[in-house]
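Note that this is a trimmed complex: some chains were dropped, and none of the rest were shifted.
In order of appearance the chains are A and B, and numbering begins at 1 in each one.
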């Protein structure tokens, strides 16, 4: 058999193998097949608590081995990078242990379930960096080519001074009141609801695209459906038939506004009860020289309005971000042959491998994740305090 | 010559003849040509301070006479309805005088520049109603056929229990910092900026479409460009050439969230500095059974998602609101032959004439205008008080 590649291998171990684990696996499997890489990821082992299920996942997703204890995964010499795809409640413990064990770390978003955890993680990452380790948080949407192009255009000054950033992230899987009380609806596991899940992306993108931090927020959150059936259905108590219900302890939706450091206004709305909106992450930036607009449901497109053009010919221009010189596109297909959601994970893997090889800090870093966490905390504080404008402590 | 129509005439007098005056005139001229009416509007006189200009406007817009003092207009026996198209600062005085003079009144939005004025106007309207007079405020967008259909569908229960209403109204004519300090940028004349101009529409539509009132808001407002050239240009002081600048005393933009009586969340964003957005009034309502979405830049379309359909075939449906059985469409063109902005003024005229003939209260009434004014006041209060959630007093 042919040697797989000239690039030295980097052993990867992944914790968790549900939705995010499958998406990350697709990233690790594919990245070396399309991009030129300085390090070749070797998918050494995946880890989960259920021995049969994790073994089946390993076979399915392409991992060479299965582990049932993440500490064992961290103990493996053939693993240099730990990819954490578990619910938020376990991020801090695993990530800090992995960093302390000398591993590079990729951690799914949100970084943690609390600012305290996120601070501990960022501290651990700082210490590890001095030892040459890298830590990245998985705000994968930054690596949608259209949003990478948007960031590039903002940095180049194409929209001038920012006035507004506007992010809505709407889904509808909780419209049905009989949708069960899954882990994402429980505060002890998920930290928060739409806020931490969707709002974390929204906040990260706003700060990343604008290139500046939120300095404060005013917020409302709401849980419209407060009781939901417990997963597993009927209560089985022998009494009257019927599902057992439990209390939803996270938000269904959050609306909040804020300010960026420059004084630009930021507005956010996230919801899991917006009927008909499946994964509608819409971002718009308005500046003095132009505007940019994006909708994740049409992720290969970026809309750009150039305010410096003659008004008689100006208008939002639908850029199909599929040209060879667009971000990440040198590796893919000819113009107009669009990419999908999962490609963001391939790009994330690519950029992390480069950062490790180049000894540079990956972006988004744990610091970036912490910054998002602080905004999330300010949102919840404002919502609890009658919407009062709440500074984000940085 | 043929008799113009069997319907008895109703004399109309209009105050103001700028943008709104031209649009209202188009409404009065056209309404009897397309709709069956119980009363035939007779365009008796238009009023403005500049004698030559108002005379020219009368000829141009189709008014039989010109007046230079609104009190004279009110004194005319042949005028039964006074249509007020002046800046907000003069609404209260003229409207109250007109009502007290026994006239029906149509008043442009926002109803007034303060809650106190609006209350006095609503009081006057209440007293006048007992005498058989009608008072309407010109929230013309309610009469876009697509939004009239949306209201109908909400009332019929098609979207179920409301969870979210979301309104953005974005324009960009103030992006240019050299745009002059027109009356719309001066608090004493305009009351507020984007808030009163665009936000008033946004608030009225949210309350109207939802069929319920906002109970409180949390808000930020901003003036990005604080000095602008005085209209008329050079200062003429004999010193160095250069424009004289004055201070902008209203907001360029406002972002605010609120609650409706039912507990649904409402979010709003209005701006005059959103580059590339010309007249982008976007409205979305999400309920437990469906969603509705509208964009004024494509005003003949209403998008409806029916959550009760099989998810495999569901999606936002682009209803072209041009069918004969759609609101107001019996009077217009075959399916697919779209209407424009100005048609809302024809519809407004039609509905007011019916209300007068039928002795019913027109909608939106001065009470509705007052309700909007109270929200505007709460927005400004919240913005001044660190965004704290501020109840709307009703």
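Note that in this section contacts are C-beta pairs under 8 Å (C-beta built on N, C-alpha and C of every residue); 3 or more make two chains touch, one makes a residue touch a chain.
This structure is a prediction, so every number in the text was calculated from the model and none was measured.
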item	value
Complete-assembly copy number [criterion: all chains share one sequence; 2 shown]	4
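One rule holds for everything that comes next: only the chains that are shown with their structure count from here on.
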item	value
Inter-chain centre distance, chain A versus chain B - centres from mean C-alpha coordinates, in Å	42
Chain B - residues contacting chain A, complex	159, 163-164, 166, 168, 170, 172, 175, 218, 220, 222, 224, 252-253, 255-257, 259, 263, 265, 267, 269, 271, 273-277, 286-291, 305, 307, 314-316, 382, 386-389
